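Dumping the structure here so I can ask a few things about it.
Every protein chain except one is present and positioned as in the full complex.
Let's look at chain A:
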Amino acid sequence: MAFDAPPTFSSKDAVVCRGVGKTWAAGTRRAHNALTGIDLDVAPGEFVVFLGPSGCGKSTLLYLIAGLEDATEGQLWSFGDLVDTPSPERSLIFQETSLFPWLTVWENVSFGLSIRGAGKEERRSVAAEALQRVGLKAAMDKRPDELSGGMRQRVAVARALAMRPKVLLMDEPFAALDVQTRARMQDFLLDVWRDSGASVLFVTHHIDEAVALADRVVVFTSRPGRIKTIVPIDLPRPRNLFSREAEELRIRLTDLLRDEVDRAFAEQEALAVTA
């Protein structure tokens, strides 16, 4: 090649991964291959759930798609553009709480708008609407440290929604919630997803949650993370989660996941013996 033209990808899919891998601390003694050989296409408006044993690289993949970290193998595209920096079109909800303690709840939610230079009126009204959707409008003027863990996570969801992203990346957003709140948040997320037409990539450890939400479930192998299988969930929406089909899917996913978790633990024990 005469010059390094930026690689392009013709597909207008929301997310395209080709041979994507990530080695943390590459080139050092502490190098750790977290993820390798990921090929994945996510259509616009699709709901994809990532399922896999702890430490298999699900968060890492979301970081790569968000553009927060550079892939050490392969390349990613979003709507035909190479992913090399973060973009407000791809919002990430982090696994750990990440609200700014020096801002009130509504200022946190409208942080992205203030970056764009929006006025206070607009910011407050957008924040109010987003908080309304997560049932926290009353907590608008509170500070994050006055909220419970689950409430903080809902504020983080509202903050991501306020950006009106085309791709919503969610890293175990409902892990800290009780069963009832979680169910409500799932319904609410499905509403938002339908209204916005955004693609959602959602990490969870709960098989029920995967079956309730996903168009497709991506099951990962343990270290380094690879795609083991992709299970389509062809249940009509709104879903009856007590149907026989739903039950069969849950059993299938449980089996797939159990094999991987067993393998991960066996590997760890083998490592402990040799060490």
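One rule holds in what follows: a contact is a pair of C-beta atoms (placed from the backbone, for glycine too) under 8 Å apart; a residue touches a chain by one contact, two chains touch by 3 or more; residues count from 1.
Following the convention adopted for this analysis, contacts and distances are computed from a predicted model.
Its UniProt record calls the unshown chain "ABC transporter permease", which is the correct pick from "Aspartate carbamoyltransferase", "ABC transporter permease", "Cell division topological specificity factor" or "Succinate dehydrogenase". The missing chain, though absent from the display, is touched by one residue of A:Arg143, A:Arg226 or A:Arg250; that residue is A:Arg143. Between the chain not shown and the residues A:Val16, A:Val48, A:Ala71 or A:Leu92, the one that touches is A:Leu92. Note on the undisplayed chain: of the listed residues A:Gly21, A:Gly57, A:Gly112 or A:Pro224, the one touching it is A:Gly112.
Looking at chain A, the residues touching the absent chain are 66, 68, 85-88, 90-92, 94, 96, 98, 100-102, 111-112, 114-116, 143-145, 163.
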